[in-house]
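With one protein chain removed, the remaining protein chains of the complex are shown where they sit.
In order of appearance the chains are A, B, C, D and E, and numbering begins at 1 in each one.
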Amino acid sequence: MGEASLTKTFEFSSSHRYYRPEWSEEENRRVFGKCAYPNGHGHNYLLEVTVTGAVDPVTGMVVNLVDVKEAVEGVLAEFDHRHLNLDTPYFRDRIPTSENFAITLWGLIQKALPQGSRLSRLALHEDEDLYVEYRGGA
Amino acid sequence: MGEASLTKTFEFSSSHRYYRPEWSEEENRRVFGKCAYPNGHGHNYLLEVTVTGAVDPVTGMVVNLVDVKEAVEGVLAEFDHRHLNLDTPYFRDRIPTSENFAITLWGLIQKALPQGSRLSRLALHEDEDLYVEYRGGA
Amino acid sequence: MGEASLTKTFEFSSSHRYYRPEWSEEENRRVFGKCAYPNGHGHNYLLEVTVTGAVDPVTGMVVNLVDVKEAVEGVLAEFDHRHLNLDTPYFRDRIPTSENFAITLWGLIQKALPQGSRLSRLALHEDEDLYVEYRGGA
Amino acid sequence: MGEASLTKTFEFSSSHRYYRPEWSEEENRRVFGKCAYPNGHGHNYLLEVTVTGAVDPVTGMVVNLVDVKEAVEGVLAEFDHRHLNLDTPYFRDRIPTSENFAITLWGLIQKALPQGSRLSRLALHEDEDLYVEYRGGA
Amino acid sequence: MGEASLTKTFEFSSSHRYYRPEWSEEENRRVFGKCAYPNGHGHNYLLEVTVTGAVDPVTGMVVNLVDVKEAVEGVLAEFDHRHLNLDTPYFRDRIPTSENFAITLWGLIQKALPQGSRLSRLALHEDEDLYVEYRGGA
Partner (left out) sequence: MGEASLTKTFEFSSSHRYYRPEWSEEENRRVFGKCAYPNGHGHNYLLEVTVTGAVDPVTGMVVNLVDVKEAVEGVLAEFDHRHLNLDTPYFRDRIPTSENFAITLWGLIQKALPQGSRLSRLALHEDEDLYVEYRGGA
């Protein structure tokens, strides 16, 4: 019957800053623009999490949504209402762009999902007009 | 010149219930939560229907939207303002989850579309934060 | 400094049916259309709740959002994933239109909100294109 | 012919923190929840700005949109990609709640709009489900 | 019990041009910007129509939605897929701004609505970030 994909969207709020200390102020402003301002700014992130698999003939589900919520909300608790650079260990020497943030979330969510659930796609929306999609590494 | 895909979204409203009669009440509540309540609940479903193909050099279209609307609205008339378990024949012994509902709609829409139109994707949104995607069986 | 209004939106899902037993089938179908189908249909309702008042100079708030959420979610628990006609006592002899549903919710939410919080508006969205607004009785 | 109202929406991004230094940590967490975290969090704010007036019979406009954009974008430049508590002078001793932020924006935008344009309403959306409305002081 | 308001949203598509023939090209471009281009441009307009009144105790409705749809769709048929300046008689010597368009629609819809239905508000959205509201003349 083929596979189906279930996508659940989560909302949370974080602040961040784009800055490379080994660069001059001018270079930081040229590359990162207003994202280099010292005290950071923030977003309401929307995260789409997609799990793909066969549909269980008994429950009619690819995965129980309750398990997806428990797994993903557990991961997001570390980021919600936090400053990505200052409050989490993931962006000490990586810029917390949406690209890098999506890759970090991929690793954490993959581990948190129930055994047998295949994470196939993350889409991280920074605002209404911009999102990054990640489908895992090679 | 490659292929293009046209996606049209349709809205309709149905009610449903998740319940397996061979299970105890406790088991139904544990697996299906509030979806197991006896009198059902409902949704405004949004259904994205994608048709893929070459662009006709005369009309500039993959498929005439009028034909897509006629085909899909014909299919949805059986479900709109209906109770999926009680008013349709498709969920007598299958749970009307979004996964199973999308698979049922796939078969019906594929048959209803005009000859030569290739259905490539359905996305069924149960609410603003949850959708299922189906691209057909193997 | 004048007053400000805080509006929080809540989502829930219910099913319902429009039907007057003293009318013929034909009359019910003529007035209520597909909403008269016997097994009901459903919606993802969005409810906007507005509280108006002076801004507290210490907290900077019209009302603490935590209190609004506790009050409104307590009220909505009675309706979420339920059939309005069959599972609640409010629509035994009133049609569960959005108008009547909004009036019912007004009375319940007004009582549930913390002392001193003035409910000034409810907007109940039945789907993306239709909503009812209620600001209380004379 | 009566008056008409023109509403233009603007998007920007800021971070902030809710905290009263004269309160204990416990009190701050009890009242402000996760908003009291030390390094702040952020939002993509949406600001609706409404100007009301007679429709000019020559231009057909209440106000020229170009003038509204110039005025409001000038005001928002001070807040975009900034930390409201640390980077602006308005929240040194006031909590940067949406209520207080809307009142601050009201004063600044009213001054920046072209002579003769009557600001009648601000709606400041902190996220998809929460907004504050302000219509000026008494 | 007070009054309730029912708001239904309609979508249609038109093109238009802002131009005063008695002005120079420069003056037209200065005041109307890109809207003065000779061949016009277009929008997907969203029109919110609000009817206010007492709730009928038998039907539970302020007004039957079927009647609102019939009235408003009848009015919009004259504008949908049309060029406002060239295809309709309303903008021969008035600029088809959203303000003027809303006032024109007000008169037509008020006449088309069923006897006893009080039109209380129109909101005409030109795009996602801009709308005009009209509540009738003095």
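Heads up, the rule we're going with is that contacts are C-beta pairs under 8 Å (C-beta built on N, C-alpha and C of every residue); 3 or more make two chains touch, one makes a residue touch a chain.
The shown structure was predicted, so the numbers you read here are calculated from the model rather than taken from an experiment.
Partner chains of the missing chain, restricted to those shown and counted over the full complex, are A, B, E. The missing chain, though absent from the display, is touched by one residue of E:Arg30, E:His81 or E:Lys111; that residue is E:His81.
Within the complete assembly, residues 18, 20, 31, 33, 94-100, 102-103, 128-138 of subunit A touch the chain that is not shown.
Subunit B residues in contact with the hidden partner, per the touch definition given at the top, are 1-2, 4-10, 50, 55, 58-62, 64-66. What subunit E contributes to its contact with the hidden chain is residues 11, 13-16, 34-35, 37, 39-44, 80-83, 86-87, 126-128.
Here is the rule we use: only the chains that are shown with their structure count from here on.
Placing every chain at the mean of its C-alpha atoms, the farthest one from subunit B is found to be D. In the contact between subunit C and subunit E, the residue numbers used by both copies make up under half of all numbers at that interface. Subunit B and subunit E have Cα centroids separated by 34 Å.
Looking at subunit C, residues 128 sit in touch with two or more other chains.
Across the assembly, chains come into contact as A-B, A-D, B-C, C-D, C-E, D-E.
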